[in-house]
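First the structure, in the form of structure tokens, and then the observations on it.
One protein chain omitted, others in place.
Here is subunit A:
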Amino acid sequence: MEGSDEGVERVVDSKDLQQQSKAFDKLTDRVEDRQLDSSRVQEAMASIAASSEADWQAMRKREKELAAVKINAADVDIIANELELDKKVAERTLREHKGDAVAAIRHLLR
């Protein structure tokens, strides 16, 4: 159900514009996908190894470290308000600077 996304159009009052509209309409025409040879595809799939496991583990460890940092909730509010940031961004920056509000703010002012 991949459909077109078309808004209000101008009044078509010339052949040029009609051709333009037709060409743009073609962009979103329904077209069947090209098929590949099935037997070779299975071999190819096997060669795609999952190398993202290690990356995911490293990221998870990092998140765990950050979650352990103690922070002052009032500092999060002050930083978010004064620097007009999302609270999540303010909180994360504060955690990355081990709860030191001054250091976090100076980093954000960079």
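Keep this in mind: contacts are C-beta pairs under 8 Å (C-beta built on N, C-alpha and C of every residue); 3 or more make two chains touch, one makes a residue touch a chain; residues count from 1.
FYI, contacts and distances are computed from a predicted model.
Entry comment: the absent subunit's protein name, as recorded by UniProt, is "N-terminal acetyltransferase A complex auxiliary subunit NAA15", drawn from "Probable electron transfer flavoprotein subunit beta", "Light-independent protochlorophyllide reductase subunit N", "Trafficking protein particle complex subunit" or "N-terminal acetyltransferase A complex auxiliary subunit NAA15". By the touch definition given at the top, subunit A reaches the unshown chain through residues 1-14, 25, 27-31, 33-38, 40-45, 47-48, 51, 74-75, 78, 81-84, 101-102, 105-106, 109.
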